[in-house]
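The complex appears here minus one protein chain, its other protein chains still in place.
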């Protein structure tokens, strides 16, 4: 979980909120497009992807990319189209030494469709990110995904 | 239903639309976090929650809180995680004597996940709100939820 801060959170500006919505739209599309470079590139070089579905976090862009190579290949082989749907995005400035970062908390639902079948909801999750800007672009420093079913 | 106005609606500004998206993200999260004070506090002191799922509207923050205490306890006991997902938010300024208010119309889908099971969609609803600002923060004056299955 993202560390709770003692002081009241400061919501991001309209401009930043918008930027984040747009960033996430493209990020979610990149994973569903099975675009490993785009997906891994949306994390910082030392970015972390942690979830209660994995025994250990994936640490670093290379580890995230390697995981996706395998996962995307399995998904393509199974003929499954996935849609990661992020909603209910809340975003606050981090405080203290991490003042240049942003903390977000959102829902991500994953839809799966097989050819000729109705879509099913693969999982519903809570997604907590720490983000930073690198050369003007948002990057995920740390993502903590909590699957509701585990 | 929110009373239809005779004059054409005036969409809210970019700034207000953004604010409302952010307000709703936190409000939906507060109910799924089973946070009674935050949820009830997102209504005005005399706020109304009406739905075609209840015989009578809940009137006043205290009544809304009392209802949630019971509902959240039952949900926690059943081991259910809920996600209220609001989408397709449309927002217009109210006209006439209610000119300081905003009317919104959106969809709210409720996902439910039980441990070890796939998520299911509990219900799909149309949500119509009248909102006002209290000390700079958005508050719901009246919510009318229409469940599609009833």
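Just so it is clear, A and B label the chains in written order, and each chain counts residues from 1 on its own.
Keep in mind that, in the parts below, contacts are C-beta pairs under 8 Å (C-beta built on N, C-alpha and C of every residue); 3 or more make two chains touch, one makes a residue touch a chain.
Since this is a predicted model, take the numbers as computed values, not measurements.
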Would you indicate which residue among B:56, B:77 or B:149 is in contact with the undisplayed chain?
-> B:149
Taking the full complex into account, what residues of chain A touch the chain not shown?
-> 14-15, 18-19, 21-22, 24-26, 28-29, 81, 83-87, 111, 113-121
Sites on chain B contacted by the missing partner chain, in the whole complex | 11, 14, 17-18, 87-91, 105-107, 109, 120-124, 148-150
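In the analysis below, only the chains that are shown with their structure count from here on.
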Per the centroid of Cα atoms for each chain, what is the distance between chain A and chain B, given in Å?
-> 26
